[in-house]
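Omission of a single protein chain aside, the complex is shown with its protein chains in their original locations.
Moving on, here comes subunit A:
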Amino acid sequence: MANPSLVRQKLAIFLCIASLPPLVIAQEYEDPFSTESSEANLAGELGSDMLENSASWNFDVSAIAYHQQNGVRDDQYFNPGGLVFRERESQLALDLSGQFSTGSYFSTYTRLALVGDYRVDESGDASDEFSHYLLEGYLSSYSSSRRFGVNVGRMKPQWSNGYNWSPANLLKPVYDRPNLDTDDLTQQQGWDMVHLDFRYGDWNTGFYFAEVEDTLDRNLELPFGDSDYQYALVFNREGDLDTRLVLHQLEGGDINVALGLSALADDNITLRFEGAWEHQRELALAGDMQYADLQDRGYLKAVLGTQVSLNDGWDITAEYLYNEHGYKAEEWDQVIEQIDLAKLNLTQSGFSLASSQSTEAHTAFNFLIDSFGLLSVGQLRREYLFFMWGNTRVERKFQYRQSIQYNIDDQSQYHNLEFIQNWTEHFSTRLQAQVFSGCDSCEFGLIPSEYLLRFSFYFDF
């Protein structure tokens, strides 16, 4: 039996300890800044730009390497028979960027990508390629108040406020798939332009005069190919209701308009709307390929989205896309009918790539190749949903992100799953799986790979 006085004594000691103010606890936390050496080391991390306010510079290098295995479909609906698809690919890329500034009056920014690719197709043939890209490189000069500035060079302005779709990015040509291939640095290549920037309070206005050039040769033979220049006037108001109005015109063309809005709905919910109305249809209409008559009243692309932030750094993002550039059901039926007809023509003529054939056979072959090129444009149909959830916002060792893009018109789906491991402050890895599912003639069922697995390595110097 316990001694009551001993119990009381223990209880008294416990209560004494429990009632100690937090100040006493604070004494146990050793000050990491107390030694000179740690202070010196940490000061070094702040870089030159923080030590010298008048002239500053910054240089960043990141390395990206990945290996990817594709699960190629046995049959791809648009394949005339001569196309072989990648089964494996590896890439090593360096992302180099530098800034130099002597204050507001003069600064420069450059971003360069060096990319080495090694690919093996399903027939076993291997190829490698080394490329370098000037993603951005421009000179800036601003007044001391920063209210007026001019930027000249290659830039990639970002007018969208969303995650998966960016209708407000109206400059052409554009290849903007933030969630399809995050390792593709070439998505960040800008346009050669002059940009005038006016700011006042919560307002700013930008005028852009840019070249139209498909410098990446993505074979997007789009209707704007005849224009050499394009212009844009952008009005922004930042605050409780972020508002952005973009007026864009291709040389000799009509004015396209985009409107972006974003706001807080609650302490943990953000809302956004983004819509663009354009005269030119986005889908490729190269060569003899024309499935449907173009409408003359323009094309609307609009996104409605929200993000809900949960405890512990988890976020859920949802977006709905309405896309008049895409084919409606009867148009898509025509596409498939013409594909079927082209394939029939090829079969009947006994077409092979090695031999010379009739004009009809070549026309049919080219039609199928051009149709296959449609897949690179994306958003072939009218309505889509996008959901994403993950905990990547907060720096932590293990991060997870999953998303699904759902084509409402044909019910095909694109799933993306990522596990990110931040091993050290410099080194991270990412394991990614993508699955494209749907019927043979549905958008994501047409992607040559049924699935892919990618293991990426990142080192930030």
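In this section, contacts are C-beta pairs under 8 Å (C-beta built on N, C-alpha and C of every residue); 3 or more make two chains touch, one makes a residue touch a chain; residues count from 1.
By definition in this document, contacts and distances are computed from a predicted model.
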| item | value |
| --- | --- |
| Candidate names "Spermidine/putrescine-binding periplasmic protein", "Outer membrane lipoprotein-sorting protein", "3-oxoacyl-[acyl-carrier-protein] synthase 2" or "Na(+)/H(+) antiporter subunit D"; UniProt protein name, chain not shown | "Outer membrane lipoprotein-sorting protein" |
| Option from A:84, A:269 or A:341 whose C-beta touches the chain left out | A:269 |
| Residue, one of A:122, A:192 or A:242, that touches the chain absent here | A:242 |
| Of A:76, A:307 or A:379, the one touching the omitted chain in the full complex | A:307 |
| Residues of subunit A (touch criterion as defined above) contacting the omitted chain | 21-23, 25-26, 29, 31-33, 42, 45-47, 49-50, 53, 56-58, 60, 95, 97, 99, 101, 103-104, 107, 140, 145-147, 156, 158, 160-161, 163, 178, 182, 187-188, 197, 199-202, 204, 236, 238-240, 242, 262-264, 266-270, 272, 307-309, 312-313, 315, 393-397, 422, 425-426, 428, 458, 460-461 |
